[in-house]
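Yeah, one chain of the complex is gone here, protein chain that is, but the others are all in their spots.
Letters A, B and C mark the chains in the order given here, with residues in each chain numbered from 1 onward.
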């Protein structure tokens, strides 16, 4: 099967109406912010800037890994990079497998020019680590001028797609080894079904620098793969409500990783984050950074201006929500702001 | 931006279908009245009259602050004033900012003639207190022949609208100062997102004479402002379920302010009150007075007869509900009538 | 206003689509029967016959009071009487007020011939007891050849209708006096908003022979009256979810009146009973008899055959449900059959 055709399909299907969960939500909708009528602070005093491995971020936001290696990926990732740069947030690239397989397929992977000052995160599937060791990963990171490498765990996506790579034995050890050898931080994430407490324990005990829960309630990769092939679709139908709701996974990760100030492993919350209020809730649950993928995709396809506006709206919502919750800094965002 | 055009927009949008909350309700629908089949009293013996700062009210009801300073405001406020006078309830005016800015723009602010015997409440945004001190407020109150001044807290509304006034530092002190200097009672309210326990504590400790929770579940001012401008609309989309449900805010305020007979700060319940049964529930939760805004707007636009009928229906529902709950006086309305 | 026109309106509106509750249910739908796959008994061994003041009933069912004194009432009540006779269940007549006011208006009140062997219950509003004392009631009962008199409490219905009789003071004493003087048993009921615990306590301490909770979730009399007049409709809109769900009222009445075998006051469950499974649940909650009104109305309007079939279906459902719950007699129907 042609991997770039697959990537193009993903973009198309993800933009459609059947890429989400049915019968399961992120849980953000059940959390309420303790809204204040008397914030006793001016809105423009609210400053949510933060640090990510030595890089300054204006907002604790990440544009999650989406695409690369297909014709459409070029303009999409450039638009996202431009938006990231303008708003001072981190940006991820899609899986670098295509690029590792064919060094010429670099569409969408070369965005450093468009985003000179913000962290760029390269990406690879964990199952690919059997084939591509630390050296190949190092090459990938340097080719993308990336500041970190994100490894994704996607057992269900692989199992549902015909010919998917379902060799998942020994992955923890491989991830551990990679994290210890690579010159840049390694982040491990799911792709939208969340991490189990047991997964988080395993990863927290390895050398990874960050964990992104990529929880359930947003993009459902079983359903997306299911729209590419009949039998995959039939199998996927059972998994529309599979996984850990994002809020549940973040809560557990927060408990395992400990308080923000003390932790050594960075906690990224993502999966179904729709807006800056969801982002605020995720931060209050203990996340260091909040990622958004599909929610930015249609704007990114439209172009850099639309992407800029879309990221700007989320940042503004986050700022307003923090203000109206009585908070002024990232450190103020704790669970007592929720009810 | 023209402030009177804004006010006209507000009326139009508030009358439309997208001015409410999505995913959050007042909580009234979850409370049930302990209905009696044997009230052991005649309906016409039920007398819910009360006092408001020395004024007699036939019903513990308030027509909440809505409009003023725009052409439409004249007939709308006259209709509401006529209805208030006929039924013996209090009536509020919209924000006097326009009038303070331009003393000629008095449309809708001069209703004392139409409502000679009931309390009239003037209104101003808390953020305006930076510009307009106690003297200006005194002028406003006297110009409107008002019996009290209502200060509204609307951080979200200001934050969502382009160029909104988001200078909210030091507001508690300003309100406090105003309350101590003004010749009439000062009431502080939200505009439909409710007051947090912390807000209520702050206000209860200041010199204000009354607190109106103006809770969530009724009119959503982020959504209204969002319909006036594209980016505001995008930002507002995250706030359709923001705030404290009215019943929650009233409960908390009741706890903080203490039992009705002992309290020195008047408790007004408003925000999404649809009818006299909601009003009864709010009174049973501990309110002294119940306010209705948007629920009376279309009748007010229709004219004085329609406004009269609309207020009459709420008063009648309240009387019937109190009767059929076995209550005869405002003092009988306590939480044991609910379940 | 013409009382018989009102009665005709009631039938018409009750047959329409807006005669029920909105936002409140009987609670039957939340109870589950402990269904048995091995009832260890033949279906035709199930015998749910019972006694009602010395009369034998084949099923513990009552066709609740509905109509009388209007042209349509004649065939409707005859159909219901025929059905009651064929299935051996009790049948109630509508309010006898019209007949007391004009002795010639006896349409629908003379059904003894059609139902020679089953209990017939006459009916009158409690508020009418101010005008019609025990002698008039005695006359009514004897004119209808009735076996009991049902007094209904309908404060909300009276309050909503223009010119309704809302003189409800002193009713408990009047009911008490009537119950002690009348030659036949007196039953007291609501009309679809249920009885409060306090109401039941009051009635249990008076001389009445039976209590019919007529709980909420079935027919909503505020809504029906609201369809006869504009202002009534506006007032009624606040009462679509008023009252005590039938199951809640029955549970409480059962607690107050004590176990079936020991009690001296008969407990009738009604209000939104849709079928024989609801009836079974009501019996398991402690009722002695289960009443159905509106659920039989359209069949009664169709004629005796349809009414016969409709009552037969409920009886059959009750028998099947009792059997499949492992019960054989009315005495077996207790709360441990529910979960």
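As a convention for this text, contacts are C-beta pairs under 8 Å (C-beta built on N, C-alpha and C of every residue); 3 or more make two chains touch, one makes a residue touch a chain.
Just so we're clear, the structure is a prediction, and the values are computed from it rather than from any experiment.
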| item | value |
| --- | --- |
| Among shown chains, those touching the left-out chain | A, C |
| Residue touching the undisplayed chain, where the options are A:47, A:131 or A:231 | A:231 |
| Residue touching the undisplayed chain, where the options are A:46, A:156 or A:184 | A:156 |
| Of A:30, A:142 or A:166, the residue in touch with the unshown chain | A:166 |
| Residue of C:277, C:290 or C:307 in touch with the missing chain, whole complex considered | C:277 |
| Hidden partner chain, residues of chain A it touches | 23, 153-156, 158-160, 166-172, 190, 193-196, 198-199, 202-203, 231, 234-235, 237-239, 241-244 |
| Sites on chain C contacted by the missing partner chain, in the whole complex | 29, 32-45, 274-278, 309, 313, 316-317, 320-321, 323-324, 326 |
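Just so we're on the same page, only the chains that are shown with their structure count from here on.
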| item | value |
| --- | --- |
| Topology of the chain contact graph, where touching chains are joined (line, ring, star, complete, other) | line |
| Two or more partner chains touched - positions in chain A | none |
